[in-house]
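Below is one structure, written out as structure tokens; the observations come after it.
Shown here: the complex without one of its protein chains, the others still in place.
Read from first to last, the chains carry the letters A and B; within each, the first residue is number 1.
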Amino acid sequence: MSFIPNTPEDRARMLAAIGVPSVADLFTDVPAEHRFPSLDLPAPAAEQDALRELDALAARNTECAHAPCFLGAGAYHHFIPSVVDFVLSRSEFSTAYTPYQPEISQGTLQAIFEYQSMIARLTGMEVSNASHYDGATAAAEAVVMALNVAQRQRRRVVLSAGVHPQYRAVVRTYLQGMGLDLCGDETDRSLEDLGGLCDDSTACVVVQSPDFFGRIVPPDSLARLAQSVHACGALLVVAANPVPLGVLVPPGEAGADVVVGEGQGLGIAPSFGGPYLGYFAFRRENVRKSSGRIAGETVDRAGTRGYVFTLSTREQHIRREKATSNICTNQSLLALGAAVYMTCLGPRGLRRVAELCWHKAHYAAARIASIPGYAVEECEFFHEFAMKCPVPVDVANKRLHERFGIIGGYNLAADYPDRKNTMLVCCTEMNSRAEIDFFTDALKEVGRA
Amino acid sequence: MEYRVDEKVRYAKTHEWVRIEGAEAVIGISDHAQDKLSDVVFVELPAVGATLVAGNSCMVIESVKAAEEVFAPVTGIVTGRNEKLDKNPELVNKDPFGEGWLLRVKLSKPAEAEGLMDPGAYRKFMETV
Partner (left out) sequence: MPEPLIFEKSRPGREGATVPACDVPETAIPPALCRSRLDLPELAEGDIVRHYVRLSHMNYSVDTGLYPLGSCTMKYNPKVNEVAARMAGFSQLHPLQDPATVQGALELLHRLQGMIGEIGGFEAVSLQPSAGAHGELTGILVMRAYHLSRGEPQRTRILVPDSAHGTNPATTSMAGLEVIEIPSDSRGNVDLIELRAHLDDRVAGLMLTNPNTLGLFDEHLLEVTRLVHDAGGLVYGDGANFNALLGVAKPGQMGIDIMHFNLHKTFSTPHGGGGPGSGAVGASAELAEFLPGPVVARVEEAGNARYEWRVPLQSIGRMKSFHGNFGVLVRAYTYIRMLGPEGLRAVAENAVLNANYLQARLKDVYPIPHGDRTCMHEFVAQGSFSAAPGIRALDVSKRLIDLGFHPPTNYFPLIVHEALMIEPTETESIETLDSFVQAMRTIAREAVESPELLRDAPHSSPVKRLDEVKAAKELKVTAGET
């Protein structure tokens, strides 16, 4: 039997020690009429058959390693250095549990401490936690933290329409039981207008940079927003894709109180949406209101430096109904992967990857601008931009795939009904010049009625 | 386990103590309470001017393995807080009736303290817990 060592002899010995005649006798507490139901599932498959079947399922998918991909919108196709998977494949990391016994979990704990430190530096913040499930839930937890900082006395949360639609959806799901006033994202408001919605009943204002449309929020604009948000006694939460932070001014330097985002771009494959990595960085003064695991430094009885999870009294296993969050299992292995990625690239490598994304996207935009029927929206973008098409985006993407084998960009009308025929195009360091030229040439073709 | 019982204070059932000093009182937690908490790592004291209502939670004391609410034993306004606990929260463990005091309060209802247990009654009470 798969993975089970017990032989009939082993079982007989154990039954004798327990003092029951058969294994079935161990289940007498299960109501008889419900005991041992039949399971309508396929018969067991040997490893080679299971893999053959999975291979067939995998083969029916178009994937980014073998099809030019210009799709971003919150998940990105980046290069992953081979060291990352090498480290994640070490079963001492992957088959360990949450470090409840820190003395024999220093590998995980030190790696998490290092990850926290790198995220803090990348975002310009003081402290980071050990991870949330993804960028969207990290954003929701940031809002919950802001509500807790305000002692649950403030009822308004201001959201920018530029924040990823799925993040805003998750924030709304998480907060549905709390009777709050979530506003601001009915239309695409300027930062000034969002700041204007902030009053003394506001817990936080949430913005994103680069935003969902790829637009960068300049640091001085963000700083001005931070000032008006702080003047109301509220917190500024900024969602930020970490890859652009290789070159861009981090939100922490512009006055953000909490910086969250999707860490997938830091060495995690697109994986059809998960497992990903929600990073969560914040001001040290708010640490006791934060959620998620936090690794801290200490010493052992011999004075040797070591690491433990700390401030556990915030968490569910101690604080139960008064915990800052219910989170237990998070995304630890992916945090390790992100730390390995950031170390492999280093500051210069991260900067170069970010610059490549910028240059490639701007090159693509310049080429597209000269294609009749297409227009690139004017703005300061990082590596994604909104492109007006002569045909609906669904039609363009179907043609791009069927005729050219290209994975096209995101259909913005799916979330913003007034953005008809507008595709969000993304370029990363993985798109070669030849691929970009191929894509822009294909656009000419697919744009015909 | 023999817990210290200070003779000069009165006790609430939730193990807080009150030492009356005229129209004011000093508040802390008992030896029994600090022992149950084990090593205190953080005390978040309410600000001067904050209102305390007898029986209501007024703050939380955190150790590594627990976060216990402190219930105000009397009603009043906070006039002083033990600033030493910011850097030395362990004073609550070391000297719960002395250096580990928490708050100084101006009493709104001075007679309230009479409803609390005297040291003898508290000793008996601890036996039942």
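Throughout what follows, a residue touches a chain if its C-beta (ideal position, glycine included) is under 8 Å from a C-beta of that chain, and two chains touch if they have at least 3 such contacts.
What you see is a predicted model, and the numbers here were worked out from it, not measured in a lab.
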Touch criterion as defined above, residue of A:Phe113, A:Phe280 or A:Phe404 at the omitted chain: A:Phe113
Listed residues A:Val247, A:Ile371, A:Val391 or A:Ala413, member touching the removed chain: A:Val247
Omitted-chain contact residue, chosen from A:Arg155, A:Arg352 or A:Lys388: A:Arg352
Residues belonging to chain B that touch the chain removed from view: 39, 41-42, 62-65, 89-90
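By definition in this document, only the chains that are shown with their structure count from here on.
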Mean-CA-position distance for chain B and chain A (Å): 45
Interface residues, chain A side, partner chain B - complex: 288, 312-313, 318-319, 322
Of chain B, residues touching chain A in the complex: 42, 44, 62-67
